[in-house]
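Here it is: the structure, laid out below.
Removed: one protein chain of the complex. Kept in place: all other protein chains.
Each chain carries a letter (A and B) given by its place in the written order, and its residues are counted from 1.
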Amino acid sequence: MTDAGFVIASWVITGLVLGGYALRIALRTAVARGEKTLFKPAAPKAENGVDR
Amino acid sequence: MKGRRAWVAIGICAVAVIAIIGLAVQLSGNVVYYRTVSEAVKIRSSQARFRLAGAVVPGTISETSTGVSFEVTDGKKTVTINHRGDPPQLFKPGAPVLCEGAWGAATASGVAAFNSDRIMIKHGEEYTPPKVKVTTTTSLPRG
Partner (left out) sequence: MSEKINNRDDRSALLPRAVGRVVDSLTLVSIGALTFFGLWASPADVVQGDAQRIMYLHVPAAWAAYVAFGITTLASLLWLWPRTRSAVWDRVAGASAEIGLIFTGLTLLLGSLWGRPVWGVWWAWDARLVSTAVLFFLYLGYLAIRAVPAEPIVRARRSAITAVIVFIDVPIVHFSVNWWRTLHQKATVFNPELNPEIHGVMALTLWIGVVAFTLLYVSLLNRRYQLAYLEEGLEETALDSAILQRSGGVK
C-alpha cells in the first residue's frame, strides 16, 4: 500500500468507527424513546389481558 | 436474564484482566527497548537478542545476497549490521534505525557484526515541511 493509501485508510476507519458509534447511540436512543412511549400505555392494557 | 448479563460482564472483566497481565509480562521483557551502539559493543560476546539503535552511516549501505549490509553509529562507536530481508520504506543514509537481532561470530579481523532480521525506523517528534530550512532531519535516538 502507498502512503496515500494508508492516509485514506486512516480517514475511512476514523469515519467508520466514530460514525458507527454515533449511529449506535442514535439508534439506541430512538429505541429507548419508542419503548418509553409504548411502555406506559401498555400497563393499563395488560389489565384487559390484551397485552402480549 | 439478569444473571446472564452479570456473567457476560464478569467474563469481559476476566478477559480484560488476562489481557492486562499478558501485556505487562510482554512489557517487562522490553523495559530497555533498545541499546545504543556504545552500550551494545560492551556485550559483544553475548548471544542474546536485543535491539540496537543508531544512525545509518552514509556511504556504507550495500546489497548482499540475503538483504543489506550497512554501518550504524551513535556518534561514538560504529558497528556493521548484516540484515536479512528488505529494509523498510524510509530506510536511507542517515536514518535513525533500530535493528533487532544478535551479535554474530567474530570475523577474521576480530570484530563481530550484528545480524539483524528486523529494522524499524525511529522518528523524532519534529515535523517540518520540505522547503523550510532543515537543520537536522535525523535525530539520533536519545537516552
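The rule is simple: a contact is a pair of C-beta atoms (placed from the backbone, for glycine too) under 8 Å apart; a residue touches a chain by one contact, two chains touch by 3 or more.
Quick caveat, the model's predicted, so the values are computed rather than measured.
Checked against the hidden chain, the listed residues B:P58, B:G75 or B:P88 yield one contact partner: B:P88. Interface with the hidden chain, as seen from subunit B, comprises residues 2, 5-6, 8-13, 15-17, 19-20, 23-24, 26-27, 29-34, 87-91, 98, 118-132, 134, 137-138, 141, 143. Interface residues of subunit A facing the missing partner chain: 1, 3-4, 6-7, 9-11, 13-14, 17-18, 21-22, 25-26, 28-29, 32-33, 35-36, 39-40, 43, 46-47.
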